[in-house]
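A protein chain is absent from this complex, but the other protein chains hold their places.
For chain A:
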Amino acid sequence: MDEKKNAKLSRAVLDMKFMKKTKERVLKEEENAEGQLMYSNEITEEMKAAGNTLFVETTLVYCKDLVEGRLSFGGMNPVIEKIMKEEYTKKLEDSDKAKEKDVSDIEMAKGYSTVVDTIGKKFHDKRNRYKKKFIKPSDD
């Protein structure tokens, strides 16, 4: 049975009127095989080259957190100023807050650790502060 299915029919036979369905099937199979061959090559090539990181291009506006450039001051354009209130003013407040915090967390931690050291010294008594080890005098 398998042999019968795998047997290749000649073009002349397939062109016969009553072989229409078989012809369609054979053509489809051929196309599938061809496609698979093509794509399998493609996929392996791609897989070899591609890493696991996805790179997405973006605008400088997003990179640098820029504000949108339509601004109005002093009531020149009330519509724009209303929209600005939601966005521009909020960003401005955020940046001001960041500025107020003029000592960053890392600096704070560093500063604090030195303070701990200096205060810690207070609790050593003077004799222990400068520990001098006894050095055995040489025999000669």
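One rule holds for everything that comes next: a contact is a pair of C-beta atoms (placed from the backbone, for glycine too) under 8 Å apart; a residue touches a chain by one contact, two chains touch by 3 or more; residues count from 1.
Quick note on the criterion: contacts and distances are computed from a predicted model.
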In UniProt, out of "S-adenosyl-L-methionine-dependent methyltransferase", "Glutamyl-tRNA(Gln) amidotransferase subunit A, mitochondrial", "Exosome complex component RRP40" or "DNA-directed RNA polymerase III subunit RPC9", the chain dropped from the view is recorded as "Exosome complex component RRP40"
Even though one chain is not shown, chain A touches it at residues 49-77, 80, 83, 88, 91-92, 94-95
